[in-house]
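Excluded from the complex is one protein chain; the other protein chains are retained at their positions.
Going by the order they are written in, the chains are A, B and C; count residues from 1 in each one.
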Amino acid sequence: MVGIGAALIVFVALLLTVGAAQWVWAATGENDSTVPERVPFAGGAEPEFHAWNRFHIRYYAMALLFLAFDMEMVFMYPWAVVFVRQGLLALIEMLMFILILVVGMVYAWREKSFEWD
Amino acid sequence: MTTLGIGIQVAAMLVGGAYVLAVADRLIGGSGSNVRSAFSYPVKRLSFLMLQPVTTTERPDLAAWILAPSLLLGLAAVGAVSIPIGGPSPGGDIPAGLVLFGAAMLIVLVAVFIFGWAPNSVLPMIGGYRFAAMVLSIGIPFSLVVLTTAIPAESLSVGTIVESQSSLWYLLVQPLGLPIYLITAAAIAFWGPFDLPEGTDLAGGIVAEASGARLAMWRFARAALMVTLSLMGAAVFLGGYLGPVLPGWLWTVIKTAVLLILLALTGRTMARIRVQRFVWFGWVVLLPLALVDVFVSGWVAL
Amino acid sequence: MIDLLLVIAAAVFGIGVYGALSQQSFVMIMMGLELMLNSAVLVVVTFWWGTTGGNPSGQLLVIVILAVMAVEAAIGFALVTAVYRSRKADITEKLRRLRF
Partner (left out) sequence: MNPGLLSYFLVSAFGIGAVVSGWLVFRTDSMLRAAYWLMVSFVAVGAMLVVLDAQFLGLILILMMSGEMTIMAIFMIMFMMNPAGLNPMTMVHQHRTSMVAGVGSFLVLAWVGVVAEFPDRPAPAVDPTAALGEELLGRSMLIFESAGVALLAVMIGAIALAAKRGRFGDADAGSVEPEIDVDTGSRT
């Protein structure tokens, strides 16, 4: 348990210390900036609307495909651990599983889900 | 191994590795700089940024802006904790270390996305969306090639994977693994030819509005992330701390430094590709190659 | 310990029920559903750890719940996209019937 505990402690400690330092810098830095200095850079364009706007990402079909394919990773981790013990059986079962998923990938590729303009 | 010992080890690796990376990057890509100035360049650059004021934008999401660099650095450190540096560590070994590493590297997406979101500015936001597209298309091949090294080792613990390479490195057993790993790792650290979220075509992208200490922290966290990714590459493909004569930790340092310099070299010499092309490349080329790698390595391991 | 874990899981589930029933936006409703599944994961692992003697079927059930989450999210988003395309609607009030 030492290892995973160390991971937790290191993570929390870094998040707190670096976050606090960032907060101090931000608090001391922004007081003296004028309004023109605070205008977003945006390549010099006039800021007419917030950047936090509706944004139509073009790759949503790919994102949904990732959701489904990510699940395959979950099955693969325990499979890899017992692979050598189970031998050929494990190889064939996973090959079946992956081939089923590859059908979906080929369909997505044919539907041009990985490309957008 | 105590918690404090692990912490000091990781901190030393991350700071030292970040220095090596910065010097190598300056030597390879710096214009008109002589060799001697490259070694003091990281320190100069850091002190320059620290003395700069931290600028802000109109109505930023300040909490996210403060959180993002600390989160990135924390994730790099967590990834590094799962890797044994000096030798086998019975107490400090994490049974599912590979999963911890994978989770940390996927949350990098969150850190970068909120860093792009925070300033409420168009160019950083586009950088965030670009990075999401990149990670969603290479995340699976990245996890797959790392996972492939767990097959012959029969364990998800990185320490066991290193130990199982005592006769032969997995670089030689699984020749497809390391190239795919380095490509995807460079993309996850938005480094090299894949620095699309920070690209010059976006006038800096996610860092367009960052300055001063915030930019310094972000740059350091990104360098630390590169070190963690190289450490993992050295551990699972190059035998980690295994090696003759020299002590274990020195082997880890040498192998990590080699990978870091390799990444610095390719980062400065390869041509960028568009994000659309990259998404296609990730799904249609890298993912099938990674699957082939899994099954061929599995066949060999039988 | 099991009591504590079950109370926590119940609280997360209650928040999920509240969210799924009260939100108007499709995506926010899905967040409520995910919270309920989250508490289900916690309950399953609690019983796996405390009462079943480490029966691996418990672990498998968690993985099945994870698969359900992925399926729910992917099909949910796809449906929202399809509905938005044809109706320009993102909240449930704007939908009286589900056909084109």
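In this text, a residue touches a chain if its C-beta (ideal position, glycine included) is under 8 Å from a C-beta of that chain, and two chains touch if they have at least 3 such contacts.
Note that the coordinates shown come from a computational prediction; the quantities given were computed from them, not determined experimentally.
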For the chain not depicted, the shown chains it touches: A, B, C
Kindly state which of the options B:Leu100, B:Val158, B:Leu196 or B:Met217 is in contact with the chain not pictured. B:Leu100
Could you tell which one of B:Ala132, B:Leu171 or B:Ala234 touches the chain left off the display? B:Ala132
Hey, which of B:Ile114, B:Leu238 or B:Val253 is the one touching the hidden chain? B:Ile114
Missing-chain contacts on subunit A, rising order, are 4, 8, 50, 52-57, 60-61, 63-75, 77-83, 85-86, 89-90, 93, 96-97, 100-101, 103-105, 107-108, 111-113
Which subunit C residues touch the hidden chain? 1-19, 21-28, 30-32, 34-35, 38-39, 41-42, 45-54, 56-57, 59-60, 62-64, 66-67, 69-71, 73-75, 77-82, 84-85, 90-93, 100
Residue by residue, what part of subunit B touches the chain that was omitted? 59, 61, 64, 94-96, 99-100, 102-103, 106-107, 109-110, 113-114, 117, 120, 129, 132, 135-136, 139, 156
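Going forward, only the chains that are shown with their structure count from here on.
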What kind of graph do the touching chains make: line, ring, star, complete, other? line
Would you mind pulling out the distance in Å between where the CA atoms of subunit B average out and where those of subunit C do? 33
Can you give the whole-Å distance between the Cα centres of subunit A and subunit B? 14
Subunit C residues counted as touching two or more neighbouring chains: none
Give every residue of subunit B touching subunit A within the complex, in rising order. 1-3, 6-7, 10, 53-59, 62, 65-67, 69-71, 73-75, 77-78, 81-82, 89, 91-94, 97-100, 102, 117, 119-125, 129, 132-133, 136-137, 139-140, 143-144, 147-148, 150-152, 154-156, 203-204, 208-209, 212-214, 217, 276, 279-280, 283-284, 287-288, 291, 294-295, 298-299, 301-302
Given the complex with subunit A, which residues does subunit C contribute to the contact? 63, 66-67, 70-71, 73-74, 77-78, 81
In their complex, what parts of subunit A are in touch with subunit C? 60, 63-64, 67-68, 70-71, 74-75
